[in-house]
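A protein chain is absent from this complex, but the other protein chains hold their places.
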Amino acid sequence: MRAENYQQQSHPPSNQFELNFGPNHPGIEGNYALQVEVEGDVIVKARADGGYLHRGFEKLMEQRLWIQNISLVPRICVPDPSPMEVCYSMAIEEISGIEVPERAQWIRVLQLELSRIAAHLFTFGGHAATTGMYTPMYWGVADRDLILDLFEEFTGGRIYSIYNLPGGVRRELPDGFLDKVSEVIDYIESRLPEYDNLFFRNAVFIKRAKGVGVLTQEKSLEMGVTGPNLRATGLAFDLRRDDPYLVYDKLDFEVVVEEAGDAWARTLVRRQELLQSIRIVRQVVAALPDIGGELRAPIPNPLAWRVPAGESYARVESSKGELAYFVVSNGGEKPWRVHVRGPSAMHAVQVLEELVTGGRVEDVAQTMFSLDACPPEVDR
Amino acid sequence: MKYSDDGSLLRPLRALSFLGRAAVTESLDPRPAADGYRGFHLNQHQECIGCSSCQKICDNAAISMVKVPSLPNDPEKGIRNLRPAIDYGRCCWCALCVDICPTSSLSLSKEYVHTCTQEDIDSYFMLPNEDSMHGGSEYGGGWEKSETSDLLNLDRQPMGELEPEYRQDNFKEIVNGFTPQQALDEASRCVQCGACHDACPTGMNAPEYIRSIYAGDLEQAVRWIYQSNPFSHVCGRVCTHRCEDACSIGVRGTPLAIRWLKRYAMDGVAPERIKELALEQAVVNLLEREFGECSAPVEIVSADIDDAIAVAKTGETIAIIGAGPAGLTAAWDLERLGYHTVVYESRPAAGGMTRYGIPSYRLPYEMLDRDVEIITSSGVEIRYGVEIGKDITLEQLRDQYSAVILAIGLHLGRSTRIPGAEHKSVRKAVELLRLYSENGELTVPRQVVVIGGGNVAMDIARTVARVQRQQYGAVDTTVTALESQQNFLADPEEIKESLEEGVVIKPARGPQECVIKDGELESLRSWGVDSIFDEDGRFAPHYNRSDEQHYPAQMIIEAIGQMSDNQLLSEDITEELEWERGRLKIDSNGRTALDWLWAAGDCVNGPDVVHAVADGHRVAASINDQLIKLRG
Amino acid sequence: MNLSQFEAWLADIDHRIAGVEVTASNLNKRRNRVDLPADKLVLFLEAVKGEASFVHLSAISCVDWIDDGEFELVYHLWSYELNQLISAHIRVSRDPGEYQSIYDLYRPAGFFERDIHEMYGLYFHGAPDMEKFILTEWNGIPPMRKEFDSEEFVEQNFSWQEYNPEWLKELVAEGGGVVIPCEEQRFSRSVATDHGIDQQHSNWSGCDVSSKLCRIDSKYRGGD
Amino acid sequence: MDTQIFTEISLSEILVELLLMPVIAFLVGLVMVLWMRKIGARVQRRIGPPLFQPLYDVVKLFGKKTQVSHGVVHDIGIVMAMGGYIAAETLLPVPGMNGIAVYGGIITLTYLMMIPSLGLALGVGQCANPNGSIGISRALTAMLAYDIPFVIIVFGVAFHHETTNLVEIITQQQQAGIASWGAVQNPLLALAGLATLQGMLGKQPFEIYIAPAEIATGPMVEMSGKYLGGLFVMQAFQLYTAAVLYVSLFLGGGESWFELLAKSFVVVSIPMMIAFVFPRYRTEDLVRLFWKWPVMIGLLGVAFVG
Partner (left out) sequence: MKEIKVENRREGNILSRVFDELNEFCRARSLFILHYCTGCGAIELPPVMTSRFDMERLGVQPMVTPRQADILLITGYVSIKTLKRVMLTYEQMGSPKYVIGICSCTVNGGMYWQSYATAKKLDEYMPVDLYIAGCMPRPEAIISGLRSLIRNIELGESNNWKKYYENYDYYLGNQQKLFGDEWQTPVDVIGEAEHYGLVGEGTYGEHTEILQRVQQPLKPLEMRL
C-alpha cells in the first residue's frame, strides 16, 4: 500500500497505531484531518493537517472588486456565514468612513443572531453525533432549517445570505417577516426543553462529555482561544459587549460563563447562548418596527469604487469566537490585502492537537466538535 | 441547567413520545421558494440593452455576452443585440448582476432545480429570457432589484450655471463646468458599457476618458479624447451628445454628463499641455503609420523624430474649402497621415458654424481658438478671406492639389415663404448670428418674434434677448414653434434657460403671415397646430384656424433650417455633381461623383458639429485610401 | 492599569523604545496603531504584554508591499482588561524575508507565523514549526506574494468547459454567438499599459472597451 | 421426552426444518431491521425507509460488481459471522419447528452466538485497517462484558427450569400462561437479560465498537459488497436470534407464529428505542457497567432461583 490516507503500517511490537482522522472521516467536522498516534486507546501524538478546503480566499479577494468579495466571504465559514459578510462590510465602512444607517444595523444584528442560533443548533447535533446519539442531529438540523427558511425569505438565500453591502443591507424585510421570526423563535424556544431532556440532561452524554478536552482559563488565554470556548473556562468576555459593534450596546443580554472548560461546559455555554440569542432577536423584533430610515448608505458605483487608502481591523463575535478582518486598501479598486482571522484557526490546530494528546481515541471527535472548529475558516 | 447536573437516564426516554407524533418531513417534490429567492436568471429580452454591466460585476466570470441577431441593434439608442448568457458552472447566485443592471431587465426566478448528466452538460450554459430555465413560467420571479439593492447611482451631478440675473444681459459662458469632486462623482457613475462610443459619430473613446478622469489622470483623458476628436474644446461644450442619449444609465436615470466630463478634462489641463499632448499624439499616429506601432510616448523635440517625420510625409497636398469642424478635422487627420493641407476660408477666422452660428455664452471664442490653434500648429495652413469662385476657382484647386474637400457648411437660412417673408425686417437666424459674432453687436427692435423650435431658434432668441436687455433694459422676444411642448426640438436645457432669460415660447403655432402695415412689419399671424405629420409620417401640418393669434414684432427671425451656399461651384461642376433634394450626393466615404472632390460636414449632413468631425475623419481616411491606391 | 493610565503609558512609550510611533484611530476609540522599527518589536511586545496586560494576540497579518520591497507585519494585540486593541506595524525586507518568531511571548503566533511562512515565504527564526500546513501539496512560489499571478497559473494548468448548447449553435448559424467571452472581462493583465497608466490594478472595465466593441461592429467605428 | 420427539420426526422433516428455520429467521430479521429503522425515523421526526429497503440493501450489496476480498481468512470470517447465526437458528425452536434444538440445547446456542464475533474478528484482522482492528478489539471486549451476565442468565434459567433444553424451557413456560413465564418467575433475570440484549445487539449506549465518528464503523470499515451484505444479513439474524431467544427464555416462546413474532417485535423494540435516545458509553464504562449491574442482578436472580 502507498498513498496518504492508507499508509502501510509497520507494526511495532507495542500496540501503537497510527490513525488518520480525516479528511474523509465522519468524526471530523468538515474536510480536515488529524493524524494521531495511538497507544492502545490513548493518543500519544496528534498532528492537525489542514488545507483540504483551501481556496486561496485571501488571494482571490485581492483579485476582485471590493463589492464582489461580498459574495465570496460567506464561503469562508459555511456553518455560520453571516458574520463574515458583516465583518467584511464593517471593515470597509471603517476605512471609507461610511456611516451605516441605524435600521441596517438592527437588521444586521437580527441576521447575526439568527445565524448564531442556526450555527449552535447545528453544533449540538454534531456534538451529539460524535458520541453516537444521532437524534439531536436530526432534530437540530431540522429546526435549524426553519431559520434557514427565514434567511431565504429575507435575504434570498438559504445559506449564503449575501445580504450585506458596505454601507448597509440590500433589501427591506418582507411584509410580516418579523411575525414569522417571532414564530420560529418561539418554536425553537419551546423545543429547548425537549432538547434538554434528550441531550443536555442525558446522563450518558454528560458522563461522556465531562472532563473531556479540558481547557483551563490560563491555557485558553495563552493559546488565544476565544468565543464560547473561552467563556467555558470562566472568562466573561464577549466582543458584543466588550468591543461593541453595530447596536449591541443598546441590547440587553448576558455573557454566559461556565468554569470547567471541558466539552460539557462548552456545550452548556452554547446552550445558554442560544437562549441569549433568542432574547436578542426578540428585542430586535420589538424594536425594528420603530426604527425607520434608510437601509443603506450610498456607495459609489461598485464597478469603479476605490476605497480610500487605509486599513482597519474589524472584529465580530461569531458563533465560534473572535472573527476579525484586517483589510488594507491602497486606494485601488480592489483590496490590497484582506486577512481573515478565523476563530477556528486558533482552536482547530494548536489547541486541538494539545487537547487530543493524552486523551482517548473515542474523544477525538467529541473534542473537535465541542470546540466547534470550522475547517474552512482555518484553510480559507 | 448546571454544570454539576449529572443528568438522568430516564429523561431521554421522553423523546420516545415522538413515536406518536407527526414527522416534520417535507414532500419529495421541491417546495416553492420564498418570494425574494435567488434562483436561476430571468432576462426581459426586450428591455435588455446588452450593456454587459452584469458581465463586469460578475465576480465569477460566469457571464458571456452573446449576440442574438434577431434582436434589435441600434447603437444610436444605446441598444445592442447582445444578451448575457450565464454559465451555471460559475454562477454563485449572488444577484449582483441583477442589482447593477441599468435597465432592470435581469432578475432571478424562484426556480432552483437543475440536474443533468455529463452528456447534457451544455445545459449549464443558459441564455436566460423571460421564461424560467426549463421553460414555462410557473415559478415566478424571485430576487428583483429594489430601490435599496440598486447599485447604480442614477442621478447626475448637478451642473453649476450662472444664475439668470448674472447672464441675461451679457454673453458670458453660462455653464460653470464640474468641480473636481463633481467630475469624480459623475465619472464614477459610468458602467463602462461603451454605448456612448457606439452612438458617437466619431467613435469617441468616452469610456476610456471617463475612466481616466476617474483615475485622476486628466492628461491621459486628453490623450484618449484626441484619438478621435480634434474639436474637443468645442465638443466639450456644444456637442449634441448622442452619447448621452445612448447611455445605459439613462434608461432608468439621467445619463452621464459625458459632454461635461469631456469639458472638464479639456479645461483641467493647461492649453499648452493639451497642445503638446495633441501634437505628440499626431506625431505618434504619423510615425505609427510609417513605422508600425510605437509604444513609448514620443519626445517631439528629438532630432531623430524630425527625420522620421520627414520620411513619413508623403509630399502631397490637399485643398480643403471651409475651415469649420469638418474641414479642419479632415486637415488634422491628413496631416497625421503625412499630407500637407491648405484650407481656404472666406471669413477672417476659422471655425465655421461653430464660430458664426453658436453664441459665445455657449461656446466662448477662446475655446474655439484653442482647438484651431492646435490644428494649425500641426502644420495645417489656413488661407483666410479667400472666396472660392471669386478669388480662386474649384477647377484651379483641382489642378493644383491631389484632392479637394468641400466643407462649406450651411450658412444660408431657409425661408418659411409665408406672405410677407420677403420684407427686410424678416431675417434669417444664421445671418444674424453671424453678424453678431463678426461685429460683436446687433441692432434689434423692441419686439422680436422667432419662427422655429430648434436649437438655432433658441440661440437667436437668447442672443436677441440679451441684446434687447442691453439696449432697452427689457426683453420682448417670442419664439413660435410648430411642435408642441412635449416634442420640442430644442434641448430641454435650452428651453429652460431661455424661459429664465425672459424669452416667451409659444409652442404649436403655425406661422401664416408676416403682417405688414405701411411698409413696416407689424406682427406675425399664426394658427394653432393640431398635428404636424400625416398618418404616413410626412410633413403636413394641420392647423386649427379658429385659434388665430397675432404676435406683434418689428423683426421676425426665421430659424427653420439652413442650407449651403452652392454659389461657389461653377456651373460645369454643378452639372457634373449629383444632387439630391438640393444637397450634394455623396457615397458612404464622403466622395462626390467627381473623383477628386470629397464633401463633408454640415453641407452634406445637416447641422451637427460632432457629425462634422466624424465626416472629417471619414473623408480623410477615404482620401488617404484613394491616394495610396493611386500611388500604387 | 486603567484606561487613562494606559493612554499615558502608550504616549510615553516612545521615550522608552526609540522609534515607536503611536497613532490613535479617530474612527474607533478602541484601536491604536503603533509603528515601530522591526528590531524593537520584541521589546515593545514584552512591555505591552508585561506592563499593559495585552495578553491576547489576535492575529499577525502580513501585507506584501511589493513596490517597496517589504513585507509589513501587523501584530494585533488585545487587552482583556482595557478592552483596547494595539496594531503594531513593522516592515521587513522581502529579500531574504526573515524575521524572528514571537512564539515565546505569544503562542498563537505559532499558527500565524507558520501561515505567513507558507503563504509569503517569510521565515521566522525560532518558531517551533515552520512546516507547511495548508499548502502541503504546493510546489510553486508562496501564493500570497504579489508577484504570483493566480490567474496565469489557472490558465496554464486548467481548462474550462467548452459549452456548445443547441441554442448557441442556432445563434451562430444566424450570425450571432458569443461575442465577449466571460473571461475577457476579467483577465486583465494583458491590458495595454500604454501612456503610463497603470491598469494592472485598475479593473473597472477590465479592458479597453472601445477597441473591443470595434470588433463587434466595425460599422460604427470612428476615424481613429 | 427428548427421545420421543426424535422418533416422531423423520430425518427429511428435520432437513426441511433446517432449511426453513434460517430462511424464516432471515426474512423476519429483515423486517426487524426495517422496524428498527422505522422506529429511529419516528423518534427523529421523519418518515424513514420504504418497506423493502433492507432487502434492497442486501441484494444490492451482493450484486456489486466489485467484491474486494482481503484474503481467504476474510472470506472465512464473514462466512463464520453468518454461519454462526444460521446454525444458531436451527437451535432456536419456533412454533412448529424445533430443528435440532433438542440436541443442541441452550449451552450450544450460547457458544454458537459467540462465533460470529470471532469470525468477524478473524475477517477484520485480515483487512489490516487500524480502525477495524480497534473496532474488533472493542467488539471482543464488549462481548466479554456482556457474555458474563449472559452466561449467568442462561445458567440461571437453566437452573430454574432444571434443563438446558430450550424446547423444554419453552414448554414449561407455556404451562400456566403468563404466570409461568420466565419474566414473572425470575424478573431479575429477565431484567438483566434486557440489559444484556442491548449489549448483544450493539446498540447505544453500548455501541462503542461501531462508533462511526471515532473509528469509521470499526469492524465494517473494510467491508464492501457481499462482505458488507453478509454483515447486513448477520444483523438481521442477530436481531431475530436475540429477540427469539429472549422470548423463549422469559416470555414463554410462542404457541403460534403470531404470538412469537408479536413478542419478538416487542422485545426487540426496547433496545431499538433506547438506542436512538442515548449516546454510547466508553469501553471501560461499558465493561464496568456490565460487570456491575447485570451481573449483580443476574446473580441475585440466580440466588432467588436457588
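Order of writing sets the chain letters: A, B, C and D. Residues in each chain are counted from 1.
Convention: a residue touches a chain if its C-beta (ideal position, glycine included) is under 8 Å from a C-beta of that chain, and two chains touch if they have at least 3 such contacts.
Remember, it's a predicted structure, so these values are computed and weren't measured experimentally.
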In the full complex, displayed partners of the excluded chain: A, B, C, D
Of D:M220, D:L251, D:V277 or D:I297, the residue in touch with the unshown chain: D:M220
Touch with the omitted chain, as defined above, among B:C116, B:A474, B:A540 or B:L630: B:C116
Subunit C, residues in touch with the chain not shown (by the definition above): 135-138, 140, 143, 148, 150-151, 153-154, 157-161, 186
Contacts of subunit D with the absent chain, listed as residue ranges: 37, 41, 44-50, 52-53, 55-57, 59-61, 63-71, 73, 121-122, 125-128, 133, 136, 212, 216-217, 220-225, 228
Residue numbers in subunit A that touch the chain omitted from display: 1-6, 8-9, 11, 23-26, 30-31, 51-56, 59-60, 63, 71-72, 75, 78-79, 122, 125, 137-139, 141-142, 144-145, 148, 158-160, 376, 379
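To be clear about the criterion, only the chains that are shown with their structure count from here on.
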Computed distance of Cα centres, subunit D from subunit B, in Å: 88
Subunit B and subunit C: spacing of chain centres that average the CA atoms, whole Å: 43
Where subunit D touches two or more other chains, by residue: 43-46, 276-278
Where subunit C touches two or more other chains, by residue: 202, 204-205
Touch list for subunit C against partner subunit B, complex: 161, 163-168, 171, 174-183, 185-186, 194-197, 202, 204-206, 208-210, 212-214, 216-217, 220-224
Residues of subunit A defined as touching subunit B within the complex: 64-65, 67-72, 135, 142, 149, 152-157, 160, 162, 165, 168-172, 174, 194, 196-207, 258-260, 264-265, 268, 271-272, 294-296, 298-305
Sites on subunit B touched by subunit D in the complex: 12-13, 15-16, 18-19, 21, 23-25
